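Written out below as structure tokens is the structure these notes cover.
What you see is the complex with one protein chain gone and the rest in place.
We call the chains A, B and C, going by the order they appear; numbering starts again at 1 in every chain.
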Amino acid sequence: MVTETKVRVRYAETDAMGVVYYSNYLVYMEVGRVEYLRQHGYAMSEVNQKVLLPVVEASCRYLKAAALDDLLSVRTRITERKRMSFTFGYEIVNAGTGELVASGHTRHGCWDPASKTVVPIPEWLQAILSVDGSLH
Amino acid sequence: MVTETKVRVRYAETDAMGVVYYSNYLVYMEVGRVEYLRQHGYAMSEVNQKVLLPVVEASCRYLKAAALDDLLSVRTRITERKRMSFTFGYEIVNAGTGELVASGHTRHGCWDPASKTVVPIPEWLQAILSVDGSLH
Amino acid sequence: MVTETKVRVRYAETDAMGVVYYSNYLVYMEVGRVEYLRQHGYAMSEVNQKVLLPVVEASCRYLKAAALDDLLSVRTRITERKRMSFTFGYEIVNAGTGELVASGHTRHGCWDPASKTVVPIPEWLQAILSVDGSLH
Partner (left out) sequence: MVTETKVRVRYAETDAMGVVYYSNYLVYMEVGRVEYLRQHGYAMSEVNQKVLLPVVEASCRYLKAAALDDLLSVRTRITERKRMSFTFGYEIVNAGTGELVASGHTRHGCWDPASKTVVPIPEWLQAILSVDGSLH
């Protein structure tokens, strides 16, 4: 239910404060949800041939700084699934110390590129978006 | 009270969906708050000689897509000021169409690099962080 | 012949060394060439409806560091024009000190999205790509 994937902090992702720049946690969340989908059977490129999943809302709480070369573990799960949208929840943990670095969520809609409209979550996608109630 | 600054969407900020990648709105928010501080008398580099302002929380709602070359207007104001933290609110508007593209907030603490501790908002900073109640 | 445009260094563009991360100079070059095209009559979005201009080669020499909040001036000109490709040359100068921060080039081909092939530089584009021989 919870997918775990690792990212190592790149220089490019740090800023002059010496730690990861705050918007890059949203990039790590992308890595987490793409891996979630892959582990449930769908490469992002396959998903996108059927439907796009634009982010309609995102949030992040920053608890600890992460520095260059830190190995982070992105834990991703589904926290909500409605008819027209669904929500990924993320916990980003320092894999070395075990400390929670950041947590957040992204809510997504479904966009059909053929009809150029918002559409309900298709069934094949619903099937892999089971809400995980184990945390929070 | 509300600072307005323009950013033009760069190729580097778009993604394969053809529109601005979602984390880059947090970069635009940075541009907005740095400009807010400048227009209130402080260059970010001056601020940082005294105190760092790490983001402790951020959120964004995505309402419309923005595309390459769009000119965006970032409207920044203070929405909350407490003893230990303060919050910037943002509205990002397509300057061509007038449509609201995204809105969000960032909450910041104060970090004293000398003592390496969190500190209350210093008085000189409080003086320029007046809560704007005109919107929302 | 030489277009000049300003960019202000964002936190997002710096890294843990305290200065602009090296790949971001290529983003500043993008800002420079998009502005070059605009000042010669074409918004990038218009250009792209006719032809894409993929980069086939890029280089950058890093002479001085640029820091947060520095105002940089990107000077862009055409240094070469062949049948199938053309080259932008860039000089990135610290607008405060006048010092040359970086210089570089990007070579571009023309890609026709309709036929999905590389094409010669169309005449309307040749007309605005006059080689500037004043520098170097």
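We take it that a residue touches a chain if its C-beta (ideal position, glycine included) is under 8 Å from a C-beta of that chain, and two chains touch if they have at least 3 such contacts.
All values reported here derive from a predicted model rather than from experimental measurement.
Taking every chain of the complex into account, the chain not shown here touches A, B, C. Seen across the whole complex, the unshown chain contacts subunit C at 17, 22-24, 26-27, 30, 52, 54-62, 65, 106.
Not every partner is drawn; the one left out touches subunit B at residues 11-12, 14-19, 21, 23, 67-68.
Within subunit A, the residues in touch with the undisplayed chain are 10-12, 27, 30-31, 34, 43-45, 48, 67-69.
Just so we're on the same page, only the chains that are shown with their structure count from here on.
Summarising the inter-chain contacts, the pair of chains with the most C-beta pairs in contact is A-B. Of all residue numbers used where subunit A meets subunit B, over half belong to both copies. The two sides are thus made of the same residues. The mean-CA centres of subunit A and subunit C are about 33 angstrom from one another, to the nearest whole unit.
Centre-to-centre separation of subunit B and subunit C, using mean CA positions: 27 Å. Inter-chain spacing, taken between the CA centroids of subunit A and subunit B, is 23 Å.
Residue positions 17, 23 of subunit A are each in touch with at least two other chains.
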